[in-house]
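Working notes, structure below.
Shown here: the complex without one of its protein chains, the others still in place.
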Amino acid sequence: MPPIIEASAVSKSFRQHKRFPGVLGALKSLFTQQFTEVMAVDGISFEIGRGEAVGYLGPNGAGKSTMIKMLTGILLPTSGSVCVLGRIPHAERSRNARQIGVVFGQRSQLWWDLPLVDSFELHRRIYKIPADRYRDNLARFSELLALGPFLERPVRQLSLGQRMRAEVVMALLHDPQILFLDEPTIGLDVVAKDAVRRFLREVNRERGVTVILTTHDLQDIEQICPRLIVVNEAKLLFDGPLSLLRSALGSKRRLKLEFAADPGPVELPYAKLVSDAGALKHYLIEREDVSLVAVLSDLRDRADLKDLSLEEPSIEELIRSVYAGGDAQGRMSAAPPRGV
Amino acid sequence: MAGAIGFMIRLQIKTRVQYRVAFLLNRLAQIIAYASAFSAIWVLIHKFETLAGWRWPELALLLSFQLLGYGVGAALSFTQMRDLEDSVRSGRFDTLLVKPFSPWAYLVFSGLNLGYIGHIVLAVGMLVWSLSAVAIDWTLFRASYALAALASSAALVCSMLTMIGACAFVLTRSRYLYSIFFGLWELTRYPLNLFPIPLQWLLLTAMPMGFMNYVPVAYLLGKPIVVVGELGGVLAPLAGPLLVGLAVLQWRYCIRRYQGAGG
Partner (left out) sequence: MYGAVAQSAFQTQLAYRSQLWAHIFGQFIQVFFKIAIWQSVFGSLAQVDGVSLPQMITYAVLAGTVLSAWEWARLIQGIDVAISTGDIAVFLLKPLHYPLYLLASECGNLCFRVVAIVVPIVLTVALSYGLLPPASLLHGAAFLVFWALSFLIQFLLSLLFGLLAFWLMTAFSLEWLLQGLLALLSGSFVPLWFFPDSVTALVRHLPFAWIGFYPVAVYLGKLTPPQVFAYLALGVVWAAILGSGVLVLWRRATLRITVQGG
């Protein structure tokens, strides 16, 4: 089956006006114009098949939003090509738009002063959704994301979490084949995040909607996307399942132990003590072939152990490791491993 | 498309109704403001009887054409275009590019400014009065001409403001351009034969606001028209559509540049 999205050696650079400092500089900028080229996306290629759910991960400024803009037809690549649903998204903007849904994390498409349902009704008319299809989708999605109670409330009275849920529903009302989301869970509380993630997972698995999601929250990936593309500083670093990434990097798990009172020095097998604050101790488990059970075996009989938690490496740590390269361990080769 | 636009207009009305007291106060204040500015001109005429050969009812006709054309044209452009600069910078405009709908139409109609009703009410009132007070031999032709000129006037304003707005796609700061527009716009309250020749040329070529009111009204009143002379009569109803064409081209060009598609 041909891929539903195909990016081939896509690059995007922007020209930024050089800013000169000071008053003389400001005068100078009135007469001359010098530019610096900023590379937002550098030679990235990937293929996404129909029905996949892919997370596009990277720190701020990595070029994630730029790539989404190219995939949705907002921007044209400087070089390389993008192909979505067999078309160049920019060239056939309107036709492409009909079959995709887009959710921008920090840019709302809802009408602020009016009831939520009015925004949906407008969406129905713009996308020319048949009345019964609209009704069914709205009912189904509202139920899944519990929008019912506030469909009639003005958008300005809704919390960020409620608005985001509404945005996601709106983007799916017209049964798009692909759903693009740009940082959808940013700023949401835990409950809202969970609701959105579960909904997206269901939409992907039950309805077969291809989901592309940019984020810098690993939890989004873990809950929704089996496949993950990692970018940093405009370049593609990794493309494959999260488990592969973890194993390729040698995940360093951080173990946090909280005791009822300072138990004195506590040594654990296979783990290195990194911080000791009396009752609170942090350890680093550097070997990945060791199970947590083995590490904690000595603690099994301790009654003074109040709490323990395992911290996954943050995306920044993962990126740093990826960027630093795993050549020393021979697990990361020059070409990023391809996903399933 | 018409269904969506009609719905957007309904939504705008619905929004305004929520704040109807403030809305009405604002309209009243704007009507008073324009009426006061026009009264200053009336005071002038009261003392001096004519201005550049135009009497008060004729000037009132000139003013009402200007205000009506502006009121309708700006309702479809000014606030939408002025806020475009922020919309582009914040990325909000991008959400318009992913809809199967004309970004211009969505921008304009979702932001349709019903606040110009005040302008329109005052302008229509003045228009009706001045039409009864001036010496025009009304025929069907003249009446249709006046209507065409008014429509063209609105189209002219809408196009010019849209073209300034489109600059937001290529310039980082473009809001100050509106000051230039409004500075010149105020001049069209007066007959152009009042001004030095370079200014007359400016208002009939580069910034063709003279065609909003001066040219068609002078034509209807049988007064000599500066710069374009006899051609003026024909040009006035055409100026609007011509500028619309220009605005469409420029808008498309600017968006393509924004998207990195080159000119």
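Before moving on, here are some points about what is shown:
Should a chain be cited, it is by its letter among A and B, assigned in written order, with residues numbered from 1 in that chain.
The rule is short, and it goes like this: a contact is a pair of C-beta atoms (placed from the backbone, for glycine too) under 8 Å apart; a residue touches a chain by one contact, two chains touch by 3 or more.
Since this is a predicted model, take the numbers as computed values, not measurements.
Within the set B:I13, B:A35 or B:L249, the residue that contacts the chain not displayed is B:A35.
Listed residues B:R89, B:R142 or B:R173: the one in touch with the omitted chain is B:R173.
Of the options B:M1, B:L25, B:V128 or B:V170, the residue whose C-beta touches the omitted chain is B:L25. Contact with the undisplayed chain is limited, among B:L184, B:V227, B:L242 or B:I255, to B:L184.
Against the chain not displayed here, chain B makes contact via residues 22, 25-26, 28-30, 32-37, 39-40, 43-44, 46-48, 50-52, 173, 175-177, 179-180, 182-184, 186-187, 190, 194-196, 199.
As a working rule, only the chains that are shown with their structure count from here on.
One inter-chain figure worth recording: chain A and chain B are separated by 46 Å, centre to centre, where each centre is the mean of the chain's CA atoms.
Touching chain A in their complex are the following residues of chain B: 3-4, 7-8, 11, 14-15, 18, 90-92, 94-95, 97-101, 106, 110, 172, 259-261. Listing the residues of chain A that touch chain B in their complex gives 12, 17, 65, 69, 72-78, 90, 93-95, 97-98, 100, 102, 104, 106-107, 109, 111, 113-114, 118, 121-122, 125-127.
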